[in-house]
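Here it is, the structure, as structure tokens.
Of the protein chains in this complex, all but one are displayed in their positions.
Labels run A, B and C following the written order; every chain starts at residue 1.
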Amino acid sequence: MLKDLKEQVYQANMALPDYGLVVFTWGNVSGIDREKELIVIKPSGVDYKDLTPDKMVVVDFDGKIVEGDLKPSSDTATHIELYKHFKDIKGVVHTHSPWAVSFAQAGIDIPAAGTTHADYFYGDIPVTRPMKKDEIETEYEKQTGTVIIETFEERQINPNDMPGVLVNDHGPFTWGSSPDNAVHNSVVLEQVAEMTYHGMQLNREGVRMDQHLLDKHFLRKHGKDAYYGQK
Amino acid sequence: MLKDLKEQVYQANMALPDYGLVVFTWGNVSGIDREKELIVIKPSGVDYKDLTPDKMVVVDFDGKIVEGDLKPSSDTATHIELYKHFKDIKGVVHTHSPWAVSFAQAGIDIPAAGTTHADYFYGDIPVTRPMKKDEIETEYEKQTGTVIIETFEERQINPNDMPGVLVNDHGPFTWGSSPDNAVHNSVVLEQVAEMTYHGMQLNREGVRMDQHLLDKHFLRKHGKDAYYGQK
Amino acid sequence: MLKDLKEQVYQANMALPDYGLVVFTWGNVSGIDREKELIVIKPSGVDYKDLTPDKMVVVDFDGKIVEGDLKPSSDTATHIELYKHFKDIKGVVHTHSPWAVSFAQAGIDIPAAGTTHADYFYGDIPVTRPMKKDEIETEYEKQTGTVIIETFEERQINPNDMPGVLVNDHGPFTWGSSPDNAVHNSVVLEQVAEMTYHGMQLNREGVRMDQHLLDKHFLRKHGKDAYYGQK
Partner (left out) sequence: MLKDLKEQVYQANMALPDYGLVVFTWGNVSGIDREKELIVIKPSGVDYKDLTPDKMVVVDFDGKIVEGDLKPSSDTATHIELYKHFKDIKGVVHTHSPWAVSFAQAGIDIPAAGTTHADYFYGDIPVTRPMKKDEIETEYEKQTGTVIIETFEERQINPNDMPGVLVNDHGPFTWGSSPDNAVHNSVVLEQVAEMTYHGMQLNREGVRMDQHLLDKHFLRKHGKDAYYGQK
């Protein structure tokens, strides 16, 4: 079942090492069939070189395995929470990419500092609050999703305009209109983290960009008046 | 038309990912036929792997497409402004190369700190002032060119001696005697930004080089008494 | 003798340049046959490209060569001390990987700053005290092992929960359940050092993670209740 989606999710997973976003098995990509409410995700702890489309695992919104011989990614419950609450997204990526993790470990947002950022992320990329002891001890992976959603609600951020987050002392999750698009956003987030880190070392107080430049660049590529690219 | 120039511009665009200056489609190179006043430029948002010389777009000084089935780079109006005002240049490059962007986002010049810099850039590499709301909202890409030219005029910098600039909170533009030479200057600017960043972390106040060393190195490679290289 | 172990140790040594952990001959891996109390280790100062499984050297717990035509790694005595005192380990790696060395040269622990760290290292990765003049002048390499063991004893760290250490002003040693697993831990240590370095520049006081998050991640992958990976 879901042969096409498995292929897409497989290709998107394989792109992670190609883009230098993961070492070993430190990353996972999923995709969703919104009609069937079924999620296809990488199996847990399997080397990228041993992956095949057939090894992708299909789970439902309760995390139950619907198809597949392997255990799904240990982060599956986080993916499910994101799909449940961010209704438009169709792909989710989690990595430990080093620049994004540096901000996550520092516990600070990546400030919107320039047009590269603004082309994809409409505002500062938020870091979640530290998780509480009981959140960590009970249903940790699900609670990781809950704290992401709480962050977006409390700060009134639209996940369609902000396709990524930093989980405190952990690392980035990104999402998008497809598994491939979610990987794309993961690459951008890593680049932006690297450039903004260095800008902050040069001029900590001066890196934040003006709001009208942020508006211009985000809306040049997104929304009804977008004019970047072909057609 | 302009078959040779299209080939040059194509090759120069393809060099950007080879030198590690771009990810995805974040860069563009153009060249100009000064007699015909026609500019050849990369199409907008097309992957480097899908480029061919035939896909290059030809535009005139008004930005009108003279030849080509695709939309030209969204930065075309900036390129045109540079060609109009910097009369000697024959190639222009724009990238989001990470070290140069770090300075652009910090909003500070790259100080002339050593002989690598002085071999190519005769003084601090300038960063433009932040653009104003109305400049961003109306003819943004053209105004980006205007603010570059304003920077060179107000600071009395000769663009032939300073083949690059940082657009505030955005990234670098470089130029040169050909599309290939403009790419060369883009590589140098990125290297110089990396080295000077680290020098500034070691000794912020002490990185600026002496004027006579700057003179020596720039003039050793440029102008009538140059003696670097063959003949 | 020990044909399988030689092959394992050879493969683990060859992985060091593949992972970018060494330049020239700056690294060595060993493995142990616990029953025979024999150690297989890389020969001293031999280029990786010239290594073969046959060139691995077999030594006993006194450092005496039991088999092999070449001198063993100059760090052999350190490896032996680690095997003698850390009874469960079966592989040891030493490198001069740059991020780990940066912390070793700064003489500071790598603080447990996030889940990547916590998945492998149960607490701050310790740096040893500087060695004393007489320790350096007499049996230096053996004393290097002694000071590592002293660090673990004084700070009451279990080497099974902390598979690595930074030798002050020198570099990292890691270990594990096999030569390959020790290399794996060396890769992780280098990644963690890189990410935590950058986190510390962003927020020096704020990088240390909460204890319950550290517990969660370490125990999710280690010990009787581990649930990461396949079975």
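Assume a contact is a pair of C-beta atoms (placed from the backbone, for glycine too) under 8 Å apart; a residue touches a chain by one contact, two chains touch by 3 or more.
All values derive from a computational prediction rather than experimental measurement.
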Displayed partners of the chain not shown (whole complex): B, C
Touch criterion as defined above, residue of C:131, C:162 or C:214 at the omitted chain: C:131
Contact partner of the left-out chain, one of B:8, B:44, B:143 or B:196: B:196
Hidden partner interface residues of subunit B, rising order: 113-116, 184, 187-188, 191, 194-196, 198-203, 206-207, 209-210, 212-213, 216, 220, 227-231
Contacts of subunit C with the absent chain, listed as residue ranges: 23-24, 26, 43-46, 70-71, 74, 96, 98-99, 101-108, 130-131, 133, 136-137, 140, 169-171, 197, 200-201
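Basically, only the chains that are shown with their structure count from here on.
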Copies subunit B and subunit A - interface residue numbers shared by over half, same or different: different
Size of the rotation, in steps of 5 degrees, that lays the CA trace of subunit A over subunit C: 90
Chain closest to the middle, measuring from C-alpha centroids that were averaged per chain: A
Distance from subunit C to subunit B - Cα centre to Cα centre, in angstrom: 46
Touching two or more other chains - residues of subunit B: none
